[in-house]
Each structure stands twice: as C-alpha cells, then as structure tokens.
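Shown below is the structure under consideration.
Yeah, one chain of the complex is gone here, protein chain that is, but the others are all in their spots.
Take a look at chain A:
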Amino acid sequence: MAGHPLITAQLDVLAARLPAPAAEELADGLRETYEHRLGECGDPDRAARTAIADFGDADVITAAFLRQSPQRRVALTLLAGGPVMAVLWGTALLTAHAPAWPVPLAGRLLFGGALAATVALLLMTVRERHSYRRSRAMTAGALASLIALDVLMSVTAAVAGPVPAWPAVLAVTASTLRVLLVLRVLPAVLAR
C-alpha cells in the first residue's frame, strides 16, 4: 500500500532522532496505524492525520526511548559516583601536597576545564529529550574524556607525588575501577 507524505515526514523526524532499529520498528507501527485508519475512512489525508495523532507525538516517543537508554543510565551512575571520587582525590591531593607538584599552571587549568566539560556532557546527557544520537555522542565523548582524565590523574599522582600514601592508593584504585566500568559499558553506549 502506498504511503503518505505526512507519514513519511513523521518517520523522517523519528529516524533522525532514534537508533535505526527503533526507527524501523516505529515505521512499521505508524504505517500499520495509517493503513487501518485508511481502511476505516478511505480518505488518505484524513487517515494520515488521524494515524499521526493516534501514534503519539515524536517528542514524547523520543523522550521515552531516551529515559531508558544505556547512555542515560551510565551518565546517572557516573554523576552519582562523582562526589565520592571528588572526596577520594581531594583527600589524596591534599595529603600529598599537590599544590607544590611541578605541574605547570596551564596543565592544571586544562585538566580542570576538561573535568568541567566532562561533567557538563554527562548532565546534558541526562537532560537530553530530543535526540538519541546526540545523547549517545555526548556520552561517548564524556566516557572517553573520563578515561583520559582518570589515567592522567593516576599517572601524575604516581610520578609527581611523594611516596604513595593510602589516600592516593584509594583514589587510584577508585579511578581504575571507574575506567574498567566505563570500558565495560562503552560497547552498549556505542551500539546502534
């Protein structure tokens, strides 16, 4: 059965926002809805408008998929663990007299900026309501950045710091666990 331009336009909106398998499944559902309405009323324009109204708003459908997306769960988990990591690393850096380490100011500012950008990306992932793809890209960026920051911080603490103390050991262990967690969930976040 032939489609309708309104149906095609609605499917284009959903395809631009959602992963291909979900968009394909929704396309089948919307076309099925349209065909039933067309069978009932016989008027293609009316059937298309009714089918779109019956099917539901693209914003609502996208938001529902995003609420249960793996990237949102990962972002929430990492944000929830953020304060604990901050306390661990804060304690480790203070007890190791980190302000006296031979790290240039530009490097410190760059690290701080990257950390702030990572947190911002995670927060934006949690708040994203309109695009599954954008949400996935933001999470992937945040996870890559987090791995780099954890590795960099651990190496710096080991090289520039004094004899390792237990706060630094705890912080490096926590960072290692976080890197392992991120590597484990990364395939699910990147999956189409």
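Annotations for the structure displayed:
The rule we apply is simple: a contact is a pair of C-beta atoms (placed from the backbone, for glycine too) under 8 Å apart; a residue touches a chain by one contact, two chains touch by 3 or more; residues count from 1.
Note that contacts and distances are computed from a predicted model.
Among the names given as "PadR family transcriptional regulator", "Iron-regulated membrane protein", "ABC transporter, permease protein" or "protein-glutamate O-methyltransferase", UniProt records the absent chain under the name "PadR family transcriptional regulator". Checked against the full complex, the one of A:64, A:110 or A:144 touching the unshown chain is A:64.
The omitted chain makes contact with just one of the residues A:22, A:148 or A:190: A:22. In the full complex, chain A makes contact with the omitted chain through residues 1, 21-22, 24-33, 54-58, 60-61, 64-65, 67-68.
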